[in-house]
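Only a single protein chain was left out; the remaining protein chains are all shown in position.
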Amino acid sequence: MYSFRNDYSEGAHPLILEALTRTNLEQTIGYGEDPFCQQAREQIAAAIGRSDADIHFLVGGTQANAVVIKSALRPHQAAVAVESGHINVHETGAIEATGHKVVVVPGVHGKMTPEALQKAVNYHCDEHMVQPKLAYISQTTEIGTYYTLKELEALRACCDQNNLFLYVDGARLASALPLPEAPSLKDLGRLADAFYIGGTKCGALFGEAVVLLNPVLKADFRYLMKQHGAMLAKGRLMGVQFSRLFQDNLYTEIGLHENQMAIALKDGLSALGIPFLCDSISNQQFPILENRWLEPLSQEFQFEQMQEECGPGKTCIRLVTSWATPQEAAASFVSALKKLMD
Amino acid sequence: MYSFRNDYSEGAHPLILEALTRTNLEQTIGYGEDPFCQQAREQIAAAIGRSDADIHFLVGGTQANAVVIKSALRPHQAAVAVESGHINVHETGAIEATGHKVVVVPGVHGKMTPEALQKAVNYHCDEHMVQPKLAYISQTTEIGTYYTLKELEALRACCDQNNLFLYVDGARLASALPLPEAPSLKDLGRLADAFYIGGTKCGALFGEAVVLLNPVLKADFRYLMKQHGAMLAKGRLMGVQFSRLFQDNLYTEIGLHENQMAIALKDGLSALGIPFLCDSISNQQFPILENRWLEPLSQEFQFEQMQEECGPGKTCIRLVTSWATPQEAAASFVSALKKLMD
Amino acid sequence: MYSFRNDYSEGAHPLILEALTRTNLEQTIGYGEDPFCQQAREQIAAAIGRSDADIHFLVGGTQANAVVIKSALRPHQAAVAVESGHINVHETGAIEATGHKVVVVPGVHGKMTPEALQKAVNYHCDEHMVQPKLAYISQTTEIGTYYTLKELEALRACCDQNNLFLYVDGARLASALPLPEAPSLKDLGRLADAFYIGGTKCGALFGEAVVLLNPVLKADFRYLMKQHGAMLAKGRLMGVQFSRLFQDNLYTEIGLHENQMAIALKDGLSALGIPFLCDSISNQQFPILENRWLEPLSQEFQFEQMQEECGPGKTCIRLVTSWATPQEAAASFVSALKKLMD
Partner (left out) sequence: MYSFRNDYSEGAHPLILEALTRTNLEQTIGYGEDPFCQQAREQIAAAIGRSDADIHFLVGGTQANAVVIKSALRPHQAAVAVESGHINVHETGAIEATGHKVVVVPGVHGKMTPEALQKAVNYHCDEHMVQPKLAYISQTTEIGTYYTLKELEALRACCDQNNLFLYVDGARLASALPLPEAPSLKDLGRLADAFYIGGTKCGALFGEAVVLLNPVLKADFRYLMKQHGAMLAKGRLMGVQFSRLFQDNLYTEIGLHENQMAIALKDGLSALGIPFLCDSISNQQFPILENRWLEPLSQEFQFEQMQEECGPGKTCIRLVTSWATPQEAAASFVSALKKLMD
């Protein structure tokens, strides 16, 4: 049984586990002030081309989003997200739990457009409504699409015109970075007010590197982390992992591998005539299958079924590839489906 | 210059002000535990046919909604509202500020349907999403429509099936009560888990009477009120006002009068061929005017312009009548518009 | 039966009620943007000598404190108060409900000292603890004492040294203003970052005028008010009341009268040898009585019993005078007690 359920089904990439093992008995100070974290910060700062960035390591994405957004907003201000945005649906109201509304705008292929953002800003015109203050986007998006550099620049311009923060959730940033016309880490360092570089879904045991670029967002961030329970006692664990991810291009290579496995799935299924929810070339694929295939397929593979409506007798499923996905897994999924279709 | 901007442009109905003046020098205990509040509670309990109801007086509607909803929900639970619901748009994120998401469902003429509610409940299927727990509806709605008894019963049934609280925002309940097939106060007392009887928009200086019917919602409500700053020191002011509103049918008569004034507007404008945003027979009317009429009209009348898009060159405005609206006001608005149309 | 229980046992001072009645039928815009509020703002700005002040009208003190403090603090920051501070004990955790800790320092006669404040600031030394950011004091204090101008200036200096906001809860400011060496309204306008001028306990039906002086505190305050349910629909009610309070020295005269009544109580009881919890010359008096007198006294008078321990067989009670307290009330209380002591 192989699982395509997600990209966090295994432990860590072996090179990361090796680094953790090698450094295990060294004593360090806690809470992210250790030399490993310091080294990882320097590597990331170099990679994004911003030596002035503040970089903090948090354990998970829901936590990272909540702490960044809580830190950025005054009580009456709101984050703006597309309806499929992770903070809107899949974080159990974590942003609202910090007191802030998530203003929803319609997405196009899972992405926010400057037009939709501008319309939301215009609509919220006085103190009887919340004040939009931060645009939240995900790279890649929750449905596998991604923002091109040009699209990101257009959003940045819209944020500038409206005095909004632009925050990028990079849970699956490794998968986005190698894609054609995608913004690079340096582009993100130039265009975002804040973003996070995902570790959990990109080969680490856990951990997300929050990068704060706008000086307004930097003050006292560690207080917010600690208050939210997001300051790991053995913070060095994330320093060690991110330091290894940013050594010898490991982060990029993980992204490349998972994309290749995804394309193998995509190409194989397309050749069978299977339609997709959207045109993704990243590590999440959303084929639309006939319901009668689901049960037999699930004898051999694990995957998530989506709630989207895809027509009578059909269901969209999600297939996710990772650093650990072997070549054979994609091939065997395609051939298993082919057998069912025959 | 006459203002149709809202139903709280004046002070209080003269009979209410008279009651406040008459009792002004009596000494009472504070915080709603005085004999005036006790008397008003008894009158309301009788009117709704529920001697077991807990009745509390709060100053305003945003406050009442926030305290009731905060009291009813655990941290991961959400209120469900239609997109035009007051808590969704016009309370500056007051519900989110208490930590709770407002789940939005599409309304039909501003009203929640059991189908939409059921779909929202079904969608939120596990702990990665908030848990819908309370259905919030307004009677009359924010666009002047209202729930019939039958519609309210259908929502109640849907709430029962899904273990949801049904909460009715009665900011403009006086206007709703006299409408054909509308639920009576006794119906509300039978069908809602909680509702509030609006005072501010129905002739009082201020004040909303929150009625708690479901025993689960009653515990420690005064703590929640106090914590939110919603326990008026001179609580007797609301006791005096609601006691007067529920004496000699004053509350009903206020509703009748404001509806009559609204119908005068509606009939007059309809006779001129003016279309409306929706078919309202309550004290809010939403005619769609040509933009070129707005400026000259606003020389003589105040009114709100809505953000809804109504086609090129057109704007929807809101006209609100109240206990204080004189017959001549409606007539003169119609004739002023007629002059512009000629 | 006469009640000394508090200074909000009656409705409003007759001159205020007269003003409300006189203006009752005028139509105004809502939410505090009406001409009455504008006039009251100008009168208050003149009285405090700060034409640059932002002045907002809120309904009650718990609400005013919560909105000001929530607006002033980032999530990890805390208010500092003495243990008897109203926000610490008597507001049902309203400040904590907005997410902020109240750091408690020991008071001296109910007052905060610069030494205690400095010590609290020093103690909170890193991101594992909250960050003190606002000093909360009450004028007069919860036990009837008051800050002299010199004491207020010393606190201001301490706040300046530590980059803290100084916020003054003036629920009973009318009683404080006439006291010897007390800071004037102009002193408050010069020394506080924000304060509120109490209406509820100083003759109004309700209402507190929040004065924001530090520009940092001014941004978007109306959003915070609305979100908290603290923006009264008929905001004009507070404009009318405060405008009257600041006309013809009414506010000062109310303070003078209630202090005179309190001194009558104090002198009368002192002459009987009754000890007091503290040396108050404001409108709250805290005599310590023998328990056996309480029951017979409560046949004729209402008053609160304090929780402070005063020795075996003794109880501290609170007597509060107001604009409505007649000369005879104080005299009759003293003579009733004298009878019991004989």
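A few notes on this one:
For clarity, chains are labelled A, B and C in written order, and residue numbers in each chain start from 1.
One rule holds for everything that comes next: a contact is a pair of C-beta atoms (placed from the backbone, for glycine too) under 8 Å apart; a residue touches a chain by one contact, two chains touch by 3 or more.
Keep in mind the model is a prediction, meaning the values are calculated, not measured.
Listed residues C:H100, C:R156, C:K226 or C:R244: the one in touch with the omitted chain is C:H100. When the omitted chain is restored, the residue from B:R156, B:K226 or B:H257 that touches it is B:K226.
Mapped onto subunit B, the interface with the missing chain covers residues 70-71, 74-76, 98-99, 127-128, 130-131, 220, 222-227, 231. Although one chain is not drawn, its touching partners on subunit C can still be listed: residues 75-76, 78, 89-93, 96-102, 104, 123, 125, 127-130, 307.
Residues touching the missing chain, restricted to subunit A, are 2-3, 5-6, 8-12, 14, 17, 20-21, 23-30, 59-67, 91-94, 97, 200-201, 205-206, 223, 226-234, 236-237, 302, 324 (touch as defined at the top).
What we mean here is this: only the chains that are shown with their structure count from here on.
Interface residue usage between subunit B and subunit C, two copies of one sequence, is largely shared: over half of the residue numbers at the contact are used by both copies. Subunit B has its Cα centroid 42 Å from the Cα centroid of subunit A.
Taking the mean of the C-alpha atoms as each chain's centre, subunit A and subunit C sit 50 Å apart. One inter-chain figure worth recording: subunit B and subunit C are separated by 33 Å, centre to centre, where each centre is the mean of the chain's CA atoms.
The set of subunit A residues touching two or more other chains comprises 75-76, 98-99, 127-128, 130.
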